[in-house]
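Structure below; questions to follow.
Coming up: chain A.
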Amino acid sequence: MVSLHGYLVLAAFLFGLGLYGALARTNAIRILMAIELMLNAVNINLVAFAQYLTPGLVTGAVFAVFVITVAAAEAAVGLAIVLLVARQRGVIEVDKINLMKW
Partner candidate 1 sequence: MKVADIGKAAVNIAKGLGVTFGEQLKKPITNFYPDTPATVKDGYRGVPVLVQLPTGEFTCTACMACVRACPIGIIQLDTVMVDRKRAMDEFRLEVGRCLQCNLCVESCNFDALVMAPEFELASYTREPLVLYKNDLAKLYAKYFWPKEGEEHHFPARVTSKHHAPGAGTGTPRGPRAAKIAQTGVTLTPGGGGGEPAGKTPVGASVPAESAREATGTTRPQDTGAQKAGEGA
Partner candidate 2 sequence: MNWQLVTFYILGLVILYAAYRVVTSAVITHAALWLAVALVGVAGIYLQLQAEFLAIIQVLIYVGAIVTIIIFAIMLSPLREIKTEEKDRRGGATRMGRAVASVEWGLAPVAAGLLFALGMTWAYSRQAWPVGSVPPGLITEPLGKSLMTTYLLPFEVASVLLLVAMVGAIVLAIRGQK
Partner candidate 3 sequence: MFGIPEPWWSVIRAVVWALFIIIFLAVNAIVAVWLERKVSGRIQRRIGPQRVGRPIGWAQTIADVFKLLVKEDVRAEATDKWVFLLAPAIPFAAITLMFLVVPWGKNLIPLNLNIGLLFVVAVTSFEVLGLFMAGWGSNNKWALLGAMRTAAAMISYELPMVLAILAVGMTAGSLNMNDVVNAQSRVPFILIQPVAFLIYYIASLAEANRTPFDFTEAESELVAGANIEYSGLRWAFFFLAEYGSLVGTSAIAATLFLGGWRGPILPGPVWFLIKTYLLVYVAMWIRWTLPRVRIDQLLDFGWKFLLPLALADIAVTGIVLALL
């Protein structure tokens, strides 16, 4: 049997990787991907907690559904913005997109 801690440690490691990616990388698309990784880590945590601590109640899983929904929305809008910036500035490195107004 896998204990709750197994899932938690996996999620923490995943979150750490995602966090590093989001902070250390400059490509906007890759940052979005790293954020997806972090959201997934959070989801694992939510579902694991829900299943182990409150068996029968699905609050955590419901929250995970909402997280997935928000992630979808975030990806759509985020990538639209990235595309727009890439079209107008010709770069998708966030450290080069430091002007809010051109």
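Candidate entries met the following condition: all candidates are chains of the complex that A comes from, given by their letters.
We take it that a residue touches a chain if its C-beta (ideal position, glycine included) is under 8 Å from a C-beta of that chain, and two chains touch if they have at least 3 such contacts; residues count from 1.
If you're wondering where the values come from, they're calculated on a predicted model, not measured in any experiment.
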Single touching candidate for chain A, where 1, 2 or 3 all sit in one complex: 2
Interfacial residue positions of chain A with respect to candidate 2 in the complex: 1-10, 12-21, 24-27, 29-30, 32-34, 36-37, 40, 43-44, 47-48, 51-53, 55-59, 61-62, 64-66, 68-77, 79-84, 86-88, 90-93
